[in-house]
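Of the protein chains in this complex, one is absent; all others appear in place.
As written, the chains take the letters A and B, and residue 1 is the first residue of each chain.
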Amino acid sequence: MKPVVAIIHKDVAIEFRNKESISSMLWFGLLVLVIFSFSFDSSGAGDVDIRAGLLWVAFSFAGILGLNRSLSMESDNDCLQGLLLAPVDRGDLYLGKVAGNLVFSLVAELIILPVFAVLQHVHFDWKLLAIAGITVAGTLGFVSIGTTLSMISAHTRMKEVILPVLQIPMTLPVILCAVTATDMVLKNETAGISFPLSVLGLFSIVYLTASYFIFEYVVEE
Amino acid sequence: MKIRMLAILSLVLIPISLYFAFIYAPTENTMGHLQRIFYFHVPHAILSYVSALLLGLGSLMYLIKGDLKWDRLAYCSAELGILFTVTTLLSGIIWSHPAWGTWWEFDARPTLELMLGLLFVGYHMLRAYLPERESRARLSTVFGFLAALDVPINYFATYIWEQHHPRVIGPGGDLDPDMGIALLVSMITSGIIYAYLLAQRIEIAKVEEEVEYFEQVVQA
Partner (left out) sequence: MMPSIDVALKSIVAAYSVIFGGIFIFVWLMFGRQKRLEKKLEQIREDMRDAGKNQSNQV
């Protein structure tokens, strides 16, 4: 447990110094929200209520930005080599990075959420709290596979370019379930919400486990 | 040679399966002759999943054993995967418009197929960005394995969506027995075609790798 905590501590400490990751994710997420908000008539009076989708588009784009940042942070200055020299189990290294990415993404997203509520006419009641919970579940899934993929991308020639190409198809189930669950909450039709939530849970468990064991193949030289 | 035999068998089976699809099989009640697209659309969809399975299996075996022949199986299956995903999606789109009035709906099966196509393409793009043989095999097999894992998960996830897609086989579907026979024939035919394409592609891949190796030696 201690090495995992140490890695989280390192990432959080670095982030605290310049807050680059959280601020860029936050700002980009907000900009996406704004662009989509005035591009689409989103009063909910039209045929399709796009609010749930809009939120998760903003989260996905911001999330990829965050993963790219964590990717470049490791490959610049050869920080990764330093980490690998330390006697840290590769699986623990992975978990530490997931935790760090998760925390930064959640901070940005939980700030974006109230702005979303204001722009998209969502009342500040239990619904927002439920959506916050869905956000946590969805982000965990997103980040569990994203951390592995960003480490894979870091070893390629065109690092940041390949990450979205791999990440977006892989996280289609996460986005699908998160949007469905969010939509159910917004429309007050929460019967059967356990299904998308359990798929989110399944996704996270499967990929956290698989990545934990497979991570050593990604980082070996 | 075995590959030659598979090729000849394919060429023999194709006209036979076309006979079954167009003459032997009865005309469907609601959709008429349009429904006959089904006889190759379904086998191709199944074969795209087979490709995903082989990608996952080949990737996993490479990570365990370290033998490059498994990586070769993985990337050749993934190439075939792109072919069969494209034919499934396009034939599905062509069928969908006259039958149900829309070109595309984000139902369970089309969405799954689209995701599969994107994963296969992503896999090859990743390989394209890895010039060194060993790291290419290692990193793309990690992705290949994780991607193959995604297929069943997404299968469950898309059950949330409305089921527009007709359920013809399995529980709740009824299929005229003659249609079933025609489908079986075209399934076997498509399977043999797949086996031929895979075997031939793997052979060429071996030559490709040899050439790549010699090119590096010559440069040195």
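By definition in this document, a residue touches a chain if its C-beta (ideal position, glycine included) is under 8 Å from a C-beta of that chain, and two chains touch if they have at least 3 such contacts.
All figures in this text were calculated on a predicted structure; none of them were measured in a lab.
Asker: For the chain that was dropped from the view, give me its touching partners among the shown chains.
Answerer: B
Asker: Check the options B:L6, B:L116, B:L130 or B:I193 and report the residue that touches the missing chain.
Answerer: Residue touching the absent chain, from the options given: B:I193.
Asker: Which residue, B:L9, B:L57 or B:L83, contacts the hidden chain when the whole complex is considered?
Answerer: Counting the whole complex, the residue in contact with the absent chain is B:L83.
Asker: Just to verify: which one of B:P98, B:P131 or B:G180 makes contact with the chain not shown?
Answerer: Within the whole complex, the residue contacting the unshown chain is B:P98.
Asker: Contacts of chain B with the missing chain: which residues?
Answerer: Considering the whole complex, chain B reaches the absent chain at 14, 30-34, 36-37, 40-41, 44, 80, 83, 86-87, 90-91, 94-95, 97-99, 193, 197, 200-201, 204, 207-208, 210-211, 214-215, 218.
Heads up, the rule we're going with is that only the chains that are shown with their structure count from here on.
Asker: I'd like to verify one number: the distance from the centre of chain A to the centre of chain B, where each centre is the average of its C-alpha atoms, in whole angstrom.
Answerer: Here chain A and chain B have centroids separated by 31 Å.
Asker: Would you pull the chain B residues touching chain A in the complex into a rising list?
Answerer: 63, 111, 115, 118-119, 121-122, 125-126, 129-131, 135, 138-139, 141-143, 145-147, 149-150, 153-154, 156-161
Asker: Which residues of chain A touch chain B in the complex?
Answerer: Contact set of chain A toward chain B: 145, 148-149, 152, 155-158, 161-162, 165-166, 168-170, 172-173, 176-177, 180, 195-196, 199, 202-203, 206-207, 210-211, 214, 217-218, 220.
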